[in-house]
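Beneath this line is the structure, given in structure tokens, with notes to follow.
One protein chain is absent from this view; the other protein chains keep their places.
Which chain is which? They are A, B and C, in the order written, and residues in each are numbered from 1.
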Amino acid sequence: MSRMKAFVMPQVGSTAVVDKPIPEPGPNEVVVKTTHALICTSDVHTVGGTLPVEPGVTLGHEALGTVHALGSNVTGFAEGQRVAVNAVTPCFQCRYCQTGYTSQCGGPLGGYQYTAQRDGNMAEYFVVPYAKGNLAPIPDVVSSEAAVYACDMLSTGFMGAEHCELRIGDTVAVFAQGAVGLSATLGAHLLGASRIFAVESIPERQKLAETFGATDIIDFTAGDPVQQILEATGGEGVDAAIEALGSPITWEACLRVIKAGGRVSNVGYHGEHPEPLQVPLDAFGLGMADKTIRSGLCPGGNDRMQRIFALIASGRFDPTVMTTHTFAFDDVETAFDYMANKRDGVIKPLITF
Amino acid sequence: MSRMKAFVMPQVGSTAVVDKPIPEPGPNEVVVKTTHALICTSDVHTVGGTLPVEPGVTLGHEALGTVHALGSNVTGFAEGQRVAVNAVTPCFQCRYCQTGYTSQCGGPLGGYQYTAQRDGNMAEYFVVPYAKGNLAPIPDVVSSEAAVYACDMLSTGFMGAEHCELRIGDTVAVFAQGAVGLSATLGAHLLGASRIFAVESIPERQKLAETFGATDIIDFTAGDPVQQILEATGGEGVDAAIEALGSPITWEACLRVIKAGGRVSNVGYHGEHPEPLQVPLDAFGLGMADKTIRSGLCPGGNDRMQRIFALIASGRFDPTVMTTHTFAFDDVETAFDYMANKRDGVIKPLITF
Amino acid sequence: MSRMKAFVMPQVGSTAVVDKPIPEPGPNEVVVKTTHALICTSDVHTVGGTLPVEPGVTLGHEALGTVHALGSNVTGFAEGQRVAVNAVTPCFQCRYCQTGYTSQCGGPLGGYQYTAQRDGNMAEYFVVPYAKGNLAPIPDVVSSEAAVYACDMLSTGFMGAEHCELRIGDTVAVFAQGAVGLSATLGAHLLGASRIFAVESIPERQKLAETFGATDIIDFTAGDPVQQILEATGGEGVDAAIEALGSPITWEACLRVIKAGGRVSNVGYHGEHPEPLQVPLDAFGLGMADKTIRSGLCPGGNDRMQRIFALIASGRFDPTVMTTHTFAFDDVETAFDYMANKRDGVIKPLITF
Partner (left out) sequence: MSRMKAFVMPQVGSTAVVDKPIPEPGPNEVVVKTTHALICTSDVHTVGGTLPVEPGVTLGHEALGTVHALGSNVTGFAEGQRVAVNAVTPCFQCRYCQTGYTSQCGGPLGGYQYTAQRDGNMAEYFVVPYAKGNLAPIPDVVSSEAAVYACDMLSTGFMGAEHCELRIGDTVAVFAQGAVGLSATLGAHLLGASRIFAVESIPERQKLAETFGATDIIDFTAGDPVQQILEATGGEGVDAAIEALGSPITWEACLRVIKAGGRVSNVGYHGEHPEPLQVPLDAFGLGMADKTIRSGLCPGGNDRMQRIFALIASGRFDPTVMTTHTFAFDDVETAFDYMANKRDGVIKPLITF
């Protein structure tokens, strides 16, 4: 069989499952036979038209499976081996990559190749470019259902926490507890935060936040979350805040809730509102309060993937609690509809192949 | 004589020279007899009403002189010794100070005590609080005329460059070449930048920028400076940009002129316009371009003062080229008028006592 | 009552409980009435003659209690309030402190004042110098029995982990699981290590190590621990190693067990053997393997103390599991004998007052 099914975007606003040829690997590439994938809110954004993509491009960037075919230059992997790849697949060799900004490979957001620059991986087979740097073996003790969270959610959320530059015992506020926000909460916990304020109104997500290390739940429907956190900290605020929603309101709340000397770490995607983000002068100390704003995009590469797998293997947390629904690939359009319309309290729908 | 003359602000919008008692040092303080001072644009802002201060407070925060009287707990200094103090005088012991944010001593901008929280030092005598940490001996080989630039201009400008987190050979753009911008240019040069774009239209300042290490002069009256710098860098932009003006226009230009992965270092004071600063989504990569915005306030403390003195002593640069005018203290009101109204191409007016 | 009992060292090799006057606080000091203290192996070293101290000096540097008397300059504390102080009490104002090396206050190891430069705090009352920066309030939810571990063990152990400069998911080996090594294990766990190899042969300590996050126990009596760890990591070694014993053998093992690019973090005290430590050229890559060796001394200050208290308050760990024995202060000499001679599997003996 040389054909496969792929979940594509024929044009802005629509999706479909179509037949495509099974790809062949280039010399430095590997083709993976997909076994598990997650649908991402970014896919929804893409279908909504926020990203200029080729008509008919395959969607998806959170997937793993087994090695199907190895490029001629690729060594160290065996056919059938269980492997994963990050949503971001840098070349590692350009100047951006060499200076550590691998997500900006070749230029702004350039490490994000799936769907944006080539077919995504919500398909029965997919290509892993620069496989030496991007293809990650999955340890036996890590299930595929857990490992698939390293492709984007955990890597992005952990980055959110890493950009907080936490001292041991620092305090953090995380705005919104979707899958990325939950992962950011977990990241702050793993990196030594003491008190973690999780801002969220949905009870199921509040509970998951606590599972991942949140010490204080802030329900924004019960009052201004900035005020709530300031009161809980004796008026002082937190050392760092993570924006994990992508909204001008939570962005500004982050700037207001941190102390002088504090850090705002942005992981939210701000493509859904056209206006510039605002930096209020009082919250910013007129430009002199030693506040830092840090942004970023999911860090890729198989070193990071393997470090995340090692954390999962250590048993410190179970990312599969974020899987609220499971669908077979035949039902991927239903799954997408759940994600697009936030039906039934969906956090992440797992697709099995 | 137990009285002295002080340059004060009787109320918003006015200045005067008045008589005040010569201050007595507390146990941890030192009183300095002033010999040299510089007028700062911040003094102009303060008189304009941007800072809530006590009526009649003494202005000034860039001054040095000789030890007049030592507090009972202060050792290691001798009366008559030549000494300086930074514009920012932290306690070094509060939690903000302990975590390295000494300019935010006790809370936002709290390290800025002169004029804001106590009499400034544009007076014949002034107090140095927490003298063990703040009083800096001036080496014999460093003239007072040069040393006085360490009190604010060099420390602030160098911070602007430090916050750029430069790799050796990185490229930098510095927006505006007043005394702080010139010092930021110098700081970028001292910290290993290769190409430094100095954005400035005034020929005298352009020349000083070159003296301090600028490799490219960008005259914004000849076209959009962002476009000019992008063209000069093959469309790529710079690794870091320093905002040294305090304007929404240069703020936005900084965000637009840096590469993905680049840093914006804000040193400009944004108190003169009430609107929030804007972060355009395209320049910010929708929050995902790995861009960092860092703000700060002149770092104080006698360790930093002495490191700056050591740099001056090494002969690498001469800050006195920024002294465009010199006035006796009797003429301080004229000097202030020059600064307030930017008369005669003034950069920094030196006041001698 | 103006007299108190103090546990002192009359001369090298001997200890005694003697009467001393209750100290009076200087202007910037506070006198604390002791309620809980821990005996430290360093006290044993001191009595053994490793540190030049005044005859009759009071021993001890891990103690807390309630505020007894406030110096005239000290505000923000109330008599009777529960407070603690770190073993290291820096001035925060000297050049060493200003550059972040507070444990080296005034010069090498200068932040270590108790016993070394002034009476220690194994006494019914003790002085806290530079109280604004050193005196830490204990939150209600943190017991004194737990808080006393922040004075040295947790702060030192956490420093050991901090100096490893861990990326999330890095691997660490910790050599020796005494109270500092256990705290280093815990620190590595709190800072995001994935796999933590705890080198230890005593079963009780092995079990505590696992409680604190060790994933692999390496019993050095079962074979060379370096070989065991290399085998467990596919020949590659770990990202960082912590020396928590103070022995030339474990020092060298640390250098041998880390990868190229790895970090050795020394927290062990090497005063018991006179020979220089050795850096084998093969393990050091002839000086070119990008290996880093970092040393340090327990970081003090009430900011760090409060961050550690916040971590204890969050319920992530319980340091009191390291308390193997409890003695009344009347029995402090027995407790010291237990510590000096490692009787009955002692880890830390708690002294209550």
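Here, contacts are C-beta pairs under 8 Å (C-beta built on N, C-alpha and C of every residue); 3 or more make two chains touch, one makes a residue touch a chain.
Quantities reported herein were computed from a predicted structural model and do not represent experimental measurements.
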| item | value |
| --- | --- |
| Touching partners, among the displayed chains, of the absent chain | A, B, C |
| Listed residues A:Pro21, A:Gly100 or A:Pro139, member touching the removed chain | A:Gly100 |
| Contact residue for the chain not shown (choose from C:Lys5, C:Lys207, C:Arg294 or C:Arg316) | C:Arg294 |
| Residue, one of B:Val17, B:Ala69 or B:Leu191, that touches the chain absent here | B:Leu191 |
| Contacts of subunit B with the absent chain, listed as residue ranges | 158, 162, 167-171, 187, 190-192, 194-195, 215, 304, 306-308, 310-311, 313-314 |
| Residues in subunit A touching the chain absent from view | 27-28, 73, 91-95, 97-100, 102, 130, 132-133, 301-304, 306 |
| Positions on subunit C where the hidden chain makes contact | 96, 99-101, 103-104, 107-110, 167, 243, 246, 259-261, 266-271, 274-281, 284-297 |
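Convention: only the chains that are shown with their structure count from here on.
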| item | value |
| --- | --- |
| Chain contact topology (line, ring, star, complete or other) | complete |
| Centroid distance [mean C-alpha coordinates] between subunit C and subunit A, Å | 39 |
| Contacts with 2+ other chains: residues of subunit A | 167 |
